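With one protein chain removed, the remaining protein chains of the complex are shown where they sit.
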Amino acid sequence: DAVSDGVARATAVIDQYRKLPTFVAPGADFDIEATAKGKTMLSIPNTSANQFLKGIITREIAVGKEIGLKVQEWQNQGQPSQWVQGMDFAINNKISIVDLISGVNPAVVEPQMQAAKAAGVHVFASHFYDPSQPPDPLLAGNLPVSFYRQGWILGNWMIYKTGGHANAVIVKSDEVLPTAPLVQGIHDALAKNCPDCKISAEINVGITEWGTKIQPSVQSALLSHPKVNYVIPIYDSMSQFVVPAVRLSGKTGQVHIATSNGTPFVLDFIRNGDVEMDIGESLDWIARATIDGYMRELAGLPMPKEIGVPYYLFDASNVKTAGIPASANKGYGDDYVAGFKKVWEIK
Amino acid sequence: MAEPRFHLGLFVERFALVGAWLLTIIVFSIVLPGVFLTWGNFSVLFATQAPGAVLALALIIPLTAGDYDLSVGATLTLSAVIIGVLNAVLQWPVALAIPVSLAAGLAMGLINAFFIVYVRIPSLVVTLGSASVAAGLVQWISNSSTISGISPALIGVIGHRFLGISLVFYYVLALACIIWIVFEYTGLGRSILFVGRSREVARLSGLNVDWIRAACLVVSSLLAALGGVAYAGLLGAADPFSGLNYLLPAFAAAYLGATAILPGRFNALGALIAVYFLATGITGLTMLGIPIWVTSVFNGGALIVAVTVSQFARGREETDIV
Amino acid sequence: MAEPRFHLGLFVERFALVGAWLLTIIVFSIVLPGVFLTWGNFSVLFATQAPGAVLALALIIPLTAGDYDLSVGATLTLSAVIIGVLNAVLQWPVALAIPVSLAAGLAMGLINAFFIVYVRIPSLVVTLGSASVAAGLVQWISNSSTISGISPALIGVIGHRFLGISLVFYYVLALACIIWIVFEYTGLGRSILFVGRSREVARLSGLNVDWIRAACLVVSSLLAALGGVAYAGLLGAADPFSGLNYLLPAFAAAYLGATAILPGRFNALGALIAVYFLATGITGLTMLGIPIWVTSVFNGGALIVAVTVSQFARGREETDIV
């Protein structure tokens, strides 16, 4: 019937992401060291307090050392005026590349984007747009990532686990660009593969209010929708407030949490049994793919259409491979490191 | 002397907040039948607001003595994160981690007291500064990330349920009663009030103003640290940001509470009621599925409206709290 | 009467903050040769801190009159977001959007003034509440997301460079001078000070205390709204959260500024210097690539240390500001 067909399709999707990821070359081999010579890069994260971004930038700095690219982080507390300052710093000091990594919306610093373009500074965005979203025209290049697919996996995970009877509460932050495609992915998964599933509530909480609003909102939602069996905090940093909400409303065991990003403390949550599943991405991989893409642009080669970092599901069965306590780069294997070395023509 | 008699204005003033709370409960019970007015809902409400209630109670102590303490939010976070790092990361037993986090609270209090009382810098400035320093330290020791895996022993002591409500709520209740009794029925409490209302007169009356102010600041930091312990135990994790988010609501509750029960004076019962009044409204609104922004409007609106009602009950007199 | 003569303590007190600023610049210039002490760096610094400086200037007006205004951050955001929605989303011309956002600032000011002056609720309570309401409205009209695409016309007026620095900096400078002159050299400024220091004496001396307080609150909200316009013009976008981030630094700057130039009084030049002193330190630390938590510690530590220096210069006397 329709229900079991849907569950079968969902299971197929999930199985695909439980396999250890494999490296696919983003393009032709090229001499990255020659391209990077004398170049500098300034990475501006959305906020330096975000461990996901911090992890990527730390790896970018390390990878930069390997290939001779000087990478620097523009530390900030998430205030747009600080991003403006970072952009201007890059322009004033003739930095070759500005890396808007996963969060700073180029539209918010438009005057600076223009100035950078005029000054010959290459501004790239990485891990920010969904492939379906048009990038800012002033960008020198864009490495999108499919947030839709993350949503799609999350939706199918619930179908797979509940045998087609998922009843979910989604926690989201509409103000960040990736939210829309990600939530769309969840909706589409349920629509296509599960006639009986439903979303009881979608709770929209601004990032600055996660600490105060997520926990009470989730509690209220669980109490007012007693049949709910999944809470999906779409970004896993939200789960620290969802976990106590589930416990305090006495729904431990009945309500499960699935999320995405692979942040280490959430992997620890999985090991402790508080969270069921987290969709992970290797931060080191993202760092390498990002630098690879930018360098291709500078070398005059075509940039890949997507960042190309595979998703990998962590749950109780494999979370120990990420380390105890979990680390951001463990558990994904390491053939990609060798893969990039080969593509970059490094001995 | 005439015995104090029943006085309608005063009664309205004292119990306007309680009335507002009951009204909120009634309205939501009607709008959300079978969902809102349940033991489950209220037990969750009582437990989760406990850290915020502790902050509000911590605040009223220096406020009564005439000092602001803006650092309580940061101190709560610092204490929670210290427990997280020591217990979950370094694997210390909870019984050792808690004293260290209380010591951190003590240190915050002493630093605040030194600069406010000895160097004589306005309390707003000092605690603004020390909150910023503490927030920095928190980010450093927590590496800006949430630390999970705090020992079930602590979670048990804080979150274990009695009559369906986590123990932490009873602790908060006990704390409020103690503060109430100290303020209303002990010499120390009255001394604090005198110091807060007129430092000069208090000194002329032979009170050791400096020591009293310092003690209030230290106690408020210690309570905030205790709030951090409660927070860590409630969540089983410590996150480096949310203590600050409790700060403004706690201030609102302290001031709102000062319009109730003993109007015109910061008081523990009023503050407690204010915390739960605001939380009840927000819970009801979220259960209705109303967008989150409405809760901000409710928070601010309820604060102003409740104080306005009590102001009109007292004929719009100037209040003594500032 | 003896002419006031050069007095070392007073001099140290007045210029300690300027000295600290210069010292910061010198240290970073040595540590970051060729990068820090450049016109480019400082021109950016001057421009990006302009909205924060406007907030600090807005704050000192009601502070002088004895009222806190915690709502300036929310008002700034509200004004910026209104411009964003009207201009970028609904495609109104900037010349129409700006008056609407100033009108919103005016409304905030009038609401604050009504509850503070007429209903006589403490200003801390009212502005805490109105800030919360405004923050909710901001999330509603902006749908909690950043609005980009604000007209280049506004960006030009605010961000156009003169001598390498965006025009907005000169506006801020002019504003600070106007406030300075009003406070120091006009009867109105003195009247505000009298009202702030003793409402009763001011009233019995024939000053219209209520009007003066109300006017100060309205002006502060209007300035905050202007700050929002500057913010929108500087970024070419409006985000719904960052106004609040400016609030605490602006308070810190207002109080820090009150230790300088005219110690013991909130003053415009002191506040301006304090804003840029704190920003200079943070910029230097950021350029050094020092972890972000250090900047929080710097922010708080610099505030306390600078005030402490000036307190010791004046012999640890009680200050008049609270």
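Order of writing sets the chain letters: A, B and C. Residues in each chain are counted from 1.
The criterion applied here is as follows: a contact is a pair of C-beta atoms (placed from the backbone, for glycine too) under 8 Å apart; a residue touches a chain by one contact, two chains touch by 3 or more.
The rule we apply is simple: contacts and distances are computed from a predicted model.
Undergrad: So which of "Phosphoribosylformylglycinamidine synthase subunit PurS", "Cobalt transport protein CbiM", "Acyl-CoA dehydrogenase family protein" or "Sugar ABC transporter ATP-binding protein" is the UniProt name of the chain that got left out?
TA: From the listed options "Phosphoribosylformylglycinamidine synthase subunit PurS", "Cobalt transport protein CbiM", "Acyl-CoA dehydrogenase family protein" or "Sugar ABC transporter ATP-binding protein", the omitted chain resolves to "Sugar ABC transporter ATP-binding protein".
Undergrad: Please identify which of the visible chains the hidden chain touches across the whole complex.
TA: B, C
Undergrad: Give me the chain C residues in contact with the hidden chain, please.
TA: Contact residues on chain C toward the absent chain are 1, 4, 181, 184-187, 190-191, 193-194, 197-198, 200-201, 203-208, 315, 320.
Undergrad: What residues on chain B make contact with the chain left out of this view?
TA: So the residues of chain B touching the unseen chain are 1-2, 4, 181, 184-188, 190-191, 193-194, 197-198, 201-209, 211, 320.
Methods note: only the chains that are shown with their structure count from here on.
Undergrad: Could you please state the distance in Å, as a whole number, between where the Cα atoms of chain A are centred and where those of chain C are centred?
TA: 37
Undergrad: So the centre of each chain is just the mean of its C-alpha atoms; given that, what is the distance between chain B and chain C in Å?
TA: Averaging C-alpha atoms per chain gives centres 29 Å apart.
Undergrad: Listing for chain A: what residues touch at least two other chains?
TA: In chain A, residues 48-49, 204, 206 touch at least two other chains, as defined above.
Undergrad: Counting only residues that touch at least 2 other chains, which ones in chain C make the list?
TA: 139, 144, 291-292, 295
Undergrad: Which of the residues in chain B come into contact with chain A in the complex?
TA: 32, 35-36, 38, 40-41, 44, 47-48, 89, 139, 143-149, 159, 166, 234-237, 239-242, 244-246, 249, 279, 282-283, 286-287, 289, 291-292, 295
Undergrad: Quick one: which bits of chain A touch chain C in the complex? Just the residue numbers, please.
TA: 48-49, 72-82, 84-85, 88-89, 91-93, 105, 107-111, 173-176, 204, 206-208
Undergrad: Which positions of chain C touch chain B when the two form their complex?
TA: That would be residues 115, 118-122, 124-126, 128-140, 144, 248, 251-252, 255-256, 291-301, 303-304, 307-308, 311-312, 316-319, 321-322 of chain C.
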